[in-house]
Every structure is written in structure tokens, then in C-alpha cells.
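Before we start, here is the structure in question, set down as C-alpha cells.
Of the protein chains in this complex, one is absent; all others appear in place.
The block that comes next holds chain A.
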Amino acid sequence: MKKNAKRKTQNAKLSEREVIHVAKLAGLVLNPQEVKKFQKQLSEVLKYIEILNEIETKGVEPTSQVTGLENVFREDKVGPSLSQKEVLSGVKNKKDNMFKTKAVLE
């Protein structure tokens, strides 16, 4: 049992490659020192949360929200909304009163 737990612990550790991959997925850029630092810190947290493996959860319903509310509708009524000027008030790059972004498709 103990041996098994230990093996699982080692499996959960993130490799440096995994850290780089996850960062890429999340749109974050890390330098090599940061990769090392986060690898250690994230692995520690992942190790800690393995405590959940002690609990049998077969057949237990997941809880994603606690209100019990479902399908909350409202009337589709048009109300006042922000002006274009307001919407663009925080933008650093704009063109012709629109947001300027990098090309998605070349």
C-alpha cells in the first residue's frame, strides 16, 4: 500500500517539459529559471492534493455549483448599453474605432 502511494506520488510530479507545455497552453512565457521554480512548487501542490485518492467516490454526484438554480432566464429586453467610445476607453491599440489584434489567420 505504502509503496503504491509512493509510486503515485512520483507519477504526479510535473516534468520541466510539462511545465513548458502547460505554460504554452495558458499563453504564459517562462524563462528557464522560472520553469525550474514552478516545476518544484507545482509538483508540491500536486503531491498535496493526492490526499483525495484516499476517498472512494464511485457513484458520488459531482458538485459544480451550490445554488441549485438551473436555466435562469430573463426577458429578452433591450436596455441601455455602453457606447463605442466607452468600450474602447481602455484599449491601447485601435484602428478605425475598433480593437486591433494580431492576425488569427494569415
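One rule holds in what follows: contacts are C-beta pairs under 8 Å (C-beta built on N, C-alpha and C of every residue); 3 or more make two chains touch, one makes a residue touch a chain; residues count from 1.
The rule is simple: contacts and distances are computed from a predicted model.
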UniProt protein name of the chain not shown, from "2-oxoglutarate ferredoxin oxidoreductase subunit alpha", "Cytochrome bc1 complex Rieske iron-sulfur subunit", "Glutamyl-tRNA(Gln) amidotransferase subunit A" or "ABC transporter domain-containing protein": "Glutamyl-tRNA(Gln) amidotransferase subunit A"
Selected residue (touches chain absent from view) among A:55, A:78 or A:103: A:55
Interface residues of chain A (partner: the chain not displayed): 14, 18-19, 22-23, 25-30, 38, 41-42, 44-46, 48-52, 54-55, 57, 60-67, 69, 72, 74, 82, 86-87, 89-93, 99-101
